[in-house]
Every structure is written in C-alpha cells, then in structure tokens.
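Read through the structure below, which is laid out as structure tokens, and then see the notes.
What follows is chain A.
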Amino acid sequence: MPDPQIAIKTDGLTKEFGSFTAVNAITFEVHRGEIFGFLGANGAGKTTAMKMLNGLLKPTRGRATVAGFDVYRESEQIKKRIGYMSQKFSLYEDLTVRENIRFYGGIYGLSRKAIREKTAALVERLHMEEVKDTLVKSLPLGWKQKLSFSIALLHDPAIVFLDEPTGGVDPVTRRQFWNLIYDAAERGVTVFVTTHYMDEAEYCGRISIMVDGRIEALGTPGELKARFGAANMDEVFLKLARNK
Partner candidate 1 sequence: MKIFGIFIRKEFWHIFRDKRTLLILFGMPVVQVILFGFAITNEIKEAKIAILDKSHDHLTRQISNKLLSSGYFILYSQPESDNQLEKAFQEGKTKLAVVFEPEFAQRLNKDRHAGIQLIADATDPNTANMLIGYASAIIRNWQMDFLGNPKLPYTITPEVKMVYNPEMKSVFMFVPGVITIILMLVSAMMTSIAVTREKELGTMEVLLASPIKPFFIIVGKVIPYLVLSLFNASVILMLGTFLFGMPIEGNLLLLMAEVTLFIITSLALGIFISTRTSSQQTAMMISLMALMLPTIILSGFIFPVENMPLPLQVISNIIPAKWFIIIVKSIMLKGVGLGEILKETLILTGMAAFFIALSVKNFKIRLE
Partner candidate 2 sequence: MIQVQDIRKAYNKVQALDGISFEVGKGELFGIIGPDGAGKSTLFRILTTLLLPDSGTALVDGLDVVKDYKKIRNRIGYMPGRFSLYQDLTVEENLNFFASLFGTTVEANYDLIKDIFIMLEPFRKRRAGALSGGMKQKLALSCALIHAPKVLFLDEPTTGVDPVSRKEFWEMLAKLKEKGITILVSTPYMDEASLCDRVGLMQDGRIFTIDTPQAITRSFPKDLWEISGEHVYKLLKVLEKFSFTHAVHAFGEVVHLSLPKGGAGSLEIMEYLLENGCGQAEIKRIDAGIEDCFMEYMNEYA
C-alpha cells in the first residue's frame, strides 16, 4: 500500500543511452505538498530524469512511483495526475488566453461546464479579464508564465512538473510567480521544479543537486548552505563542482 503522503519515490532509477549513463541510480522521495527543486547544470541529466517520472521515457533499471503509480506499467495513470509546464513550450502563441484554457481543459477531458467555470476563476485570479481574448503572443513574458502555470494546474493534478519556469523574468514578476507556486503547494499540490538558475533554488523546500547523472547533494537550502559553508546556492554549487 503506497503512502499517500509520498508523491514521488525513486529507488536506484537509472537511464542508459547505449554506453552513456544519463541518469545514474538516483534515489529520493518527494512529499505531498512539497516544493522540490531539481538542480543541475545543462546536461547533468535533469531532463532525462524528469521524462522518466512523466512516463515519457522507460527507465533502464531501478524503481519509481509517481502519485502511487509505477512508471513502468502505469504511465497512463501517471499522465492523468500530473501537470507540466516548461519555459519553452506550453501555450499556443496564436491562440487567445481563453482558447488556450479551453484547449488544455479539453485535452484532460474536463466537461464543458467545468472548463467554463475554471476559465472564469482562473482569469479572475490572474487579473486577466481585460486580456482574455487577446492572443497569448502579445502578453508580457511574466503573464505568459503565470498563465502557463495555471493551465498546468487546470485538471487539479497531484503533482506539477516545472521545467525552468522563470528564467530571465524581472524580480517582481518572479516573486508573483513563486507566490502562485506557494499557493498551489498550500493546497496540497506537489511541485517538482527543474532549473539551472541557482537563485531559483532558494525558493524550494528541498533541493537535490545533480552532477553527471548522480544526485550529489540533497536537503533544504539551509542545510546545504550550512553543510558546504556557503552564503548562497551558487556557492554550494561551486563547492560541489570543485570537490569533484
């Protein structure tokens, strides 16, 4: 019987591409309602690990459950219970705000009534009443990200995966965005954030730092800073890289 308080659990999860080991036996747990930061430089294996958890890639070996479902056998169940947002792609730029919401609602099989209600609520919460019929491409970057995040939560997923959500955004918009994330976590949604922006890491409840396919450090930002005697996450990362 899976523990309902555990959102994600991996045990020795590994992915090999030929002779190259992209993800090397990672083991960790993410609790329900936690904001879990998944850090690493480009090419450290973050994306591959996330794809395995999303049910998009079959692991080479190891175990993993997401929302209580096995990643090998129950990827369809997993897909229904997760939301996904990436900085690069999520919204259709040539559709309006409302059309985007309707489209994604449709994908997850929400009823027409539910979509209507959720659209109204979402537009109100994001203060987007005036722009609900404008094309997404003409919105500022920060708005797009907030919209994209809200749409990822449209079908009330248990876990939401965020792939480098706030790169390059101004500090105020970034905080507004993180407020949305905190908000979601308060409601019990588990948030799994991958990023290579170290400053983003400090907002997470716990972080894991991945280097060359392995998880080299795991803990709360405070713990990690204390362990490495660092003032910020950037330094933690630098020391970690130097120790290698």
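Keep in mind how these were chosen: all candidates are chains of the complex that A comes from, given by their letters.
As a convention for this text, a residue touches a chain if its C-beta (ideal position, glycine included) is under 8 Å from a C-beta of that chain, and two chains touch if they have at least 3 such contacts; residues count from 1.
Predicted model, so just to flag it, every value in this text is computed and none were measured.
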(request) Mark the candidate that touches any copy of chain A in this complex, from 1 or 2. (result) 2
(request) Would you pull the chain A residues touching candidate 2 in the complex into a rising list? (result) 41-43, 140-141, 167-173, 175, 178-179, 182-183, 185-186, 196, 198-199, 201-203, 220-222, 232-234, 237-238, 241-242
